[in-house]
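What follows is one structure encoded as structure tokens, with my remarks underneath.
With one protein chain removed, the remaining protein chains of the complex are shown where they sit.
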Amino acid sequence: MLTVIRDLLKYDGRFRVAFVFLLMIFSLAVLSVVSPHDPGATFKVPADVPPSLSRPFGTNSRGQDLFWWMAFAVRNSLLLGLVTAIVSRVIAIFVGLTSGYRGGTIDRVLMSINDSFVVLPVLPILILLSFLFQGRLNLMSLAIILGLFGWPWDARLIRAQVLSLKERAFTRTSVYSGASPFRTSMKEHFPFVLPIVFATTINNMLWAIGFEVTLSVLGLSDVTIPTIGTAIYWANQHQALVAGIWWWLGAPIIVAIVLFLGLYLLFSSLNEYIDPRTRLRRIGA
Amino acid sequence: MRKFILNYLIPRIGQYLMVIFVGVTLTFIIPRLSPNDPVETQVSQMMMSGSHVSPEEIEHLREALTEMYGLSGSPWEQYLAFWGRLLRGDLGPSLSTFPTPVSTLLGRAMPWTFGLLLTAVLISWVIGNVLGAIASYHEGNPAIRLVDILSQAVRPIPYYIMALVLLVVFAYYIPIFPFSGAYPPGMHVELSWSFAMTVIRHSILPALSLILIGLGGWFIGMKSLTSNIISEDYVVYAENAGLRQNTILYQYVMRNALLPQITGLALQLGLIFSGALIMEVVFGYPGMGLLTLQAVMANDYTLIMGITLLSIVGVATSVLILDFIYPLFDPRVRHQ
Amino acid sequence: MSENEKLLDVQNVMVSFHVGGWIGGGRLAAVNNVSFALEAAKPEIFTLAGESGSGKTTLARLLLHDLDPTTGKILFEGRDLATIKKRKDVMEFMRKVQPVFQNPFDTFSPLSHVEDYLFDTAVNFGLAPNRRSAAPVVDEALHQVGLSLDEVSQRYPHELSGGQIQRVSVARALIPQPRLILADEPVSMVDASLRMSIVNLFRKLRDEQEVSVIYITHDLATAYYISDRIAIMLRGSVVESGSVEAVLDRPRHPYTQLLQESVPKPAAADREQWAKEIKLGALEITEYRQVGCKYASRCPHVMDICRTADPPDLEVDGRMVKCYLYTNDAKQGVERSAHLEDYKTI
Partner (left out) sequence: MTLLQVEDLRAYYRTEVYGISRSVRAVDGVSLVLNHNEIYGIAGESSCGKTTLIKVISGTIKPPLRVESGSVRYNFKAFDVDMLNIDEDDLRLNVRWKEISYVMQGSMSVLNPVRKIIRTFEDIVKTHQGLPDKKLFLEHTRTHVRTLGLPADVLNLYPHQLSGGMRQRVAIALATVFHPSLIIADEPTTALDVVVQRGVLHMLKAIQEQSANTVLLVTHDLAVHANVADRVGIMYAGRIVEEAPTRIIFNEPRHPYTQHLIQSLPVIGDKSPKASLSGAPPSLANPPSGCRFHPRCPMAMEICLTETPEMIRLTPQHRVACHLMTGARA
């Protein structure tokens, strides 16, 4: 693990950038534990103070120190992304492996549903859903709902991989070695599917965090929970830009860009590293 | 030809109907899972605003609303009735601008969204693909490297953040583009040169944000596709045959790499459409996105339902059209 | 019962696939009325030879119980393969029938060590209670193919040569002590200098381990070298079968004749026969669809009857031939025309 990180740091520029960005983001998220302020509390510090050394992100019109507030926001957004990714990974792996390994009618039915979910415009449906729940949607429920919509792309990828693996001779070797279908799946197919699961986890987190921003900006999530989205929501509510408090909007935007770039670059760097072809070249094939 | 219809077209149409079925069914089920009764929400809202309402009137209103929301009868009857109204194109009256039908509001907003989307998708798809294909042939070129780095940087940014950044930079700090709307408030909608120019000027920022994100994605996708296709036998063969690099690039490499990109476009339309809605919200562009925001603000349940249903049908239809176009580019599908 | 004396008995097997659309498509017989048997008492190497699209791979899948025939029966040790459904029965079948695949570099996962599969086989088929105690079993199997556990231990497939992997593959197949090995083109992707080591291995297995081998190939030269009997397939049917010397030294079916003559001989002396002009076949699918003899469109001796009905299986000169040329009618026809010629001269 450590040598992998060392290798990537040494040879991949993208990974270096991702490493630094994510280190910043995670430090910020971890710092939320030692925050002197409760994120819900208002007017604990002077309002509308521009960024300075002691208050790197400044304070907002509600008298909150944006640095500490963003620490909570980052932690929550990451948590949401992770929960969504886990929920959708479970569905994607189940659908992908089943569809690919079983084939036939099961495959056709699952893929028809799958492709319908790929095509459906998720945003209007989520707006309708959040609208009906009217702010009762806490972070966990939102994460799970996003998870229920975030799997079809990845299920498709996993299925395609399993389909091609099923045709490879080593799958048959394993079968004639007397291995059970479950063991064949785990030993022969999973190592090839794992990179997809890993890479799509990061991609899915990006997607979920992005969606949370959108829904929050529309005021459709629980805006009392600090997230990157609700940070923008409150800034908009107070017309921060018009009032000249640009740092209120600037803080979440910068944090979001650093987070998104960091995750994306990590994704593309790992994707290449994990790719069986690169992997084979590395072990000297 | 008959085989093509049976093996290609009919399954696509089947999938199209499946998408609409899943979408409409979801839209039907979601409100019924909600802890909030839309009728009660509406009634309590009316009671809060209107002061003098008699209990009889409330009861009457409650019945009328139940009927209107299609909430009378068993779930199965409701479901069938839901489809029936949908097939007649009856989405009910908008609650916030009662009694304007939802379909009228949608009809007004749709051309804006459609125009913005079509332009942005076409531009980003075409430019992204051309640049991506060129990139694989000119890897060392500094301009291409710059595009590559920018694409990687822009690709992951969520639509909302992208739009906000562009808005802050180009309408607030360097005010070269208008802040909001598709034309200045009060200006008359007409078919004239100056009006068109105004609309274009207003559309540049929302379109630009859509284009930038899309372009990055198509560029990266095309680059990795072409880098694979470049080592295909038919490309190596064409190089050996001494064909001009442009012929190879366009007729051999790009022509083949475009096929998965067309499929990719079809699969991403839902996502892109969602992006366009967000753009409109940020830029106050009078399409379906802004309508959504207004509906959310005004608690207009029927309008949101209408928007959701139209989005589903619209995106599914566009995908179907792309599916129909695809065989024109791939002879293998044409004669299977 | 005579069936009990047979190791493998393939009886009038047919497999048809649906091709074309939902409506208006047709069925193609990938394997058409194929019968043959291997004796239990006498291990042998039996070759199924044919070009691509001859149905030999489909037949291989049938014999491995990967696929069930549309009609007909395959009996292994007297038991109909179609009745093998339970996991226990499938394991018992796989213990006795083992495959060797074509592409050595695809036989084992590129991400696994090759010996993993050998240990798995030993443990799964109950030759050792666990991995640790399986080492002698694995080593023994590897010794039979001229390798040792030390040589392949902790190796990825790409670290071994194609010939070595193919031998490991045979060793794996030998672990459960099978009675039949089904080798699908086992040497076509192995380098020439290593090819004979694999081919000789099959001979050794037959002679020393009493294992029967079904060798599936398009390469008639290696088939001649190792096998006892051969069946030549064309578009799903066996057109000629018998002892390899009879079939390949003196082919009777016009298709076998063409095939045998088209194999380039590795000697610079005699080029003439190979250089004779030939007629290439039409698209595969049209030959499959052809009524009657599938070779009719290319056959130099074609008669009207060849295009109307499947030729019968005839016993000619110590082998089976599926060809109208050897029916009595045809013989008479030839004689009659010869007779007429006689009249003319008079």
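In this document, chain identifiers A, B and C correspond to the written order of the chains, with residue numbering beginning at 1 in each.
Rule of thumb we're sticking to: a contact is a pair of C-beta atoms (placed from the backbone, for glycine too) under 8 Å apart; a residue touches a chain by one contact, two chains touch by 3 or more.
Here the structure is a predicted model, which means the values were calculated and not measured.
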Contact list for the unshown chain, restricted to visible chains: A, B, C
Listed residues C:195, C:235, C:253 or C:294, member touching the removed chain: C:195
Chain not shown: contacting residue from C:93, C:156, C:225 or C:326: C:225
Residue among C:83, C:148, C:177 or C:262 that touches the chain left out of view: C:262
Positions on subunit B contacted by the hidden chain, ascending: 232-234, 236-244, 247, 251-252, 255-256, 259, 329-332, 335
Residues of subunit C in contact with the chain not shown: 51-52, 160-164, 191-197, 199-200, 218, 220-222, 224-225, 248-249, 258-260, 262-269, 271, 274-275, 277-278, 280-281, 283-284
Residue ranges of subunit A at the interface with the undisplayed chain: 7-8, 10-11, 273, 278, 281-282, 284
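Simple rule for what comes next: only the chains that are shown with their structure count from here on.
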Dominant interface by contact count, named by its two chains: A-B
Label of the chain whose CA centroid is most distant from the centroid of subunit C: B
Separation of subunit A from subunit B, taking each centre as the mean of its C-alpha atoms, in whole Å: 22
CA centroid of subunit B to CA centroid of subunit C, Å: 56
Subunit A and subunit C: spacing of chain centres that average the CA atoms, whole Å: 53
Residues of subunit A whose C-beta touches two or more other chains: none
In subunit C, residues with contacts to at least two other chains: none
Residues of subunit A defined as touching subunit C within the complex: 168-170, 172-180, 187-188, 191-192, 276, 279-280, 283-285
Complex contact set, residues of subunit B against subunit A: 14-15, 18-19, 21-23, 26-27, 30-31, 34-36, 38, 41, 152-153, 155-161, 164-165, 168, 172, 266-267, 269-271, 273-274, 277-278, 281, 292-293, 296, 301, 304-305, 307-308, 311-312, 315-316, 319
Residue ranges of subunit C in contact with subunit A within the complex: 64, 66, 87, 91, 94-95, 98-99, 101-103, 106-112, 116-117, 120-121, 124-125, 156, 158-159, 169, 172-173, 176
